[in-house]
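Can you read through this structure? Questions will come right after.
Only one protein chain is missing from this complex, and each of the others stays in its spot.
Note that the chains take the letters A and B in the order they are written out, and that residue 1 is the start of every chain.
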Amino acid sequence: MTTIKTALTKKEPVQKTDKKSVYLTKQLNLWYGDNHALKNIDLDIKENEVTAIIGPSGCGKSTYIKTLNRMVELVPSVKTSGQILYRDRNIFDKDYGVEELRTRVGMVFQKPNPFPKSIYDNIAYGPRIHGIKNKKILNEIVEKSLRGAAIWEEVKDRLDENAYSLSGGQQQRICIARALAIEPDVILMDEPTSALDPISTLKIEELVQELKKDYSIIIVTHNMQQAARISDKTAFFLNGEVIEYDDTDTIFSNPSDKRTEDYISGRFG
Amino acid sequence: MRYVEQEKVIKRMNGRLVVNTIFKGLFMAATLLALLALVVLLYRIITQGASHLSLDFLMNFASRFPEKAGIKAALIGSLWLMAVVAPTSIILGVGSAIYLEEYAKQNKLTTFIRLNISNLAGVPSVVFGLLGLTIFVRAFSLGNSILAAGFTMSLLILPVIIVASQEAIRSVPKELRDASLGMGATKWQTVVNIILPAAIPGILTGSILALSRAIGETAPLIVIGIPVIIQFLPRGVFDTFTALPIQIFDWASRPQQEFQVVAAAGIIILMIFLLIMNSIAVIIRNKFQKRY
């Protein structure tokens, strides 16, 4: 608890301005076959904030974030009901193409997963598949994205090398740069530091703070200190339900639900 | 009283260890026997055929006289055959594998296709010859051309290429797929840009091994009526031709002792052909092994 408290005091207080919603989830239910994995989720996620989703393993937090860009549908036998409005448009609408949605919403995964290609080709992949072929523009995008992911200085002289020659932490930042390359509106991060060492984790956390200025970030994390350190809002998931959703300060210092308190004080999870 | 008397057990142990040693020897001998068969086979064929190997042998057409008999038409014919079989079987095989691994839904049709492929792999090659004879030679009026033989051989090795390609595609980590789809890439873009490049070493290795099987297959060629004595080279895929294994078969089934030597020389050429292809497969496998 003490570490969480100190992390909190360092952070600036959340401004209570009326930000616009980026994701508005209404009565979302999701089933894997017969398994009811998400139950009546209501969440209002604001733009240009870092929203952390915490909860014990199997609580549905990963499922929820994958639902936001509909990656969850890659699992066979998934059924959903309810609505998720992304910028006021229901992502489950028939005429809303998943490709279009995923072009606006980037994702960073648990394990660093660069493509077995050169660093340059990794970053240029997104723009290329979306039809940007101009070499000069691509060069600019690659540099800008790598700078944005704070890894440009480390790799600028080895852009032709295979991305797998980098360390795990660097690979994850390459993956973030890859997501930045198409200048998404939202970045979803599914436990992005769970496979990394503490120093790489710190770098990614600093990066998230930096990215917040231009992007809305939704991050699933297993690590409560991390949520406390970097997020503005926190949602606590348990057994497929949202137990509590509030300013991070409030969640960690004055939770209104007994179960949230139990979880953040380490009584289970 | 104890049920297990340790002393007795120890005494019996020696006997049990002897049995173990004897059987270990037997199992090893069996393995060596199989390897010995390979050595004897290769040794016999090299000693039989080496004397007939010469530049003339490669440059001459077939002949009634063993000393003049050459393998030119068969060698070129086999190359032509590969020129048809390789693209046909690889396009069909890889396409089928992509469908089964990436697109097919888990339904009865998919199960049926999978089951069918494994059964097709067990059909004797001579039966494929009958299929080729009826469909390609007669129904499509291709005659005993390179194209008819090539299509027949392509269908014969198709199951092998499909299975090898499926394995290669399956071994591409799921994370790469997710990353690409997560950027808004379409399924086909993901297949072309991410999955195929990562799976290509495995696909190539499997395909080359399958193609080397096609080079050595004889029975289907005989059944579709590929001729043996040919004194010219084919100029296109609609021409008739002859191929290495069928030429060897002809020499081997002649009664004169001299032709046995010619047959052995032909086998050496065939085996060199296979050796080169297999080496390429091994090189590809080693070069691209383990990249993630």
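Quick note on the criterion: a residue touches a chain if its C-beta (ideal position, glycine included) is under 8 Å from a C-beta of that chain, and two chains touch if they have at least 3 such contacts.
Everything below uses one rule, namely that contacts and distances are computed from a predicted model.
Novice: Would you kindly match the missing chain to its UniProt protein name, picking from "Pyruvate dehydrogenase E1 component beta subunit", "YCII-related domain-containing protein", "Phosphate transport system permease protein" or "Sulfatase modifying factor 1"?
Specialist: Checked against "Pyruvate dehydrogenase E1 component beta subunit", "YCII-related domain-containing protein", "Phosphate transport system permease protein" or "Sulfatase modifying factor 1": the hidden chain maps to "Phosphate transport system permease protein".
Novice: Sort by label and list the shown chains the missing chain touches.
Specialist: A, B
Novice: Touching the hidden chain in the complete assembly: which of B:84, B:194 or B:209 does that?
Specialist: If we include the chain that is not displayed, B:209 is the one touching it.
Novice: Going by the contact rule already stated, which one of B:62, B:82, B:98 or B:284 would touch the omitted chain in the full complex?
Specialist: Of the candidates B:62, B:82, B:98 or B:284, B:98 is in touch with the missing chain.
Novice: For the chain left out of this view, which of B:51, B:118 or B:286 touches it?
Specialist: Only one listed residue reaches the unshown chain, and that is B:118.
Novice: Pick out which of B:76, B:196, B:233 or B:252 touches the chain that's been left out of the picture.
Specialist: Only one listed residue reaches the unshown chain, and that is B:252.
Novice: For chain A, which residues touch the unseen chain?
Specialist: Residues of chain A in touch with the missing chain: 103-104, 127, 130-132, 137, 141, 181-185.
Novice: Can you name the residues of chain B that touch the chain not displayed here?
Specialist: 9, 13, 16-17, 19-20, 23-24, 26-31, 33-35, 37-38, 40-41, 44-45, 48, 91-92, 95-96, 98-100, 103-104, 112-113, 116-120, 122-131, 133-135, 138, 155, 158-159, 162, 186-189, 209, 212-213, 215-219, 222-225, 245, 248-249, 252-253, 260, 263-264, 267, 270-271, 274, 278
What we mean here is this: only the chains that are shown with their structure count from here on.
Novice: Report the inter-chain centroid distance for chain A and chain B in whole angstrom, where each centroid is the mean of the CA atoms.
Specialist: Taking the average C-alpha coordinate of chain A and of chain B, the gap between them is 48 Å.
Novice: Taking the complex as given, what residues does chain A use to touch chain B?
Specialist: 69, 71, 74, 76, 98-104, 106-107, 109, 111, 113-117, 125-126, 129-130, 162, 164, 175, 178-179, 182
Novice: Write out the stretch or stretches of chain B touching chain A in their complex.
Specialist: Residues in contact with chain A: 106, 173, 175-176, 178-186, 189, 193-194, 197-198, 291-292.
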